[in-house]
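Read through the structure below, which is laid out as structure tokens, and then see the notes.
Note that one protein chain is taken out, while the other chains of the complex remain in position.
Showing subunit A:
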Amino acid sequence: MSSPRSRNFTNEEIKDLFLKLQSLLPQPNQRRNQTLSASMVLNETCTYIKRLQKEADELSERLSQLLDSVDTTGVDVELIRTLLQQ
């Protein structure tokens, strides 16, 4: 008898995963100590991911518009330095 590809995780493990997901969401300060329902976590996760993907779209457009006018000498070194300092 072959075992299924996914084992049944305990409720505790699933609860921990939802808590972890909630901690990664951008959250207003008031809610920081509350535990949101699984449904709310899923909802806000989807909203957040959609927002990030939309931002990536808009930034791609902006980068395409800016690319022609960039002075490319040494720009990669400058950028990596800036990013390391963040």
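Brief remarks follow.
In this section, a contact is a pair of C-beta atoms (placed from the backbone, for glycine too) under 8 Å apart; a residue touches a chain by one contact, two chains touch by 3 or more; residues count from 1.
Here is the rule we go by: contacts and distances are computed from a predicted model.
The complex includes a chain that is not drawn, and of the options "IBH1-like N-terminal domain-containing protein", "Aspartate aminotransferase", "AP complex subunit sigma" or "AP-2 complex subunit alpha" the UniProt name matching it is "IBH1-like N-terminal domain-containing protein". Against the chain not displayed here, subunit A makes contact via residues 4-6, 8-9, 13-14, 17-18, 20-21, 24, 38-39, 42-43, 45-46, 48-50, 52-53, 55-57, 59-70, 72, 75-76, 78-80, 82-86.
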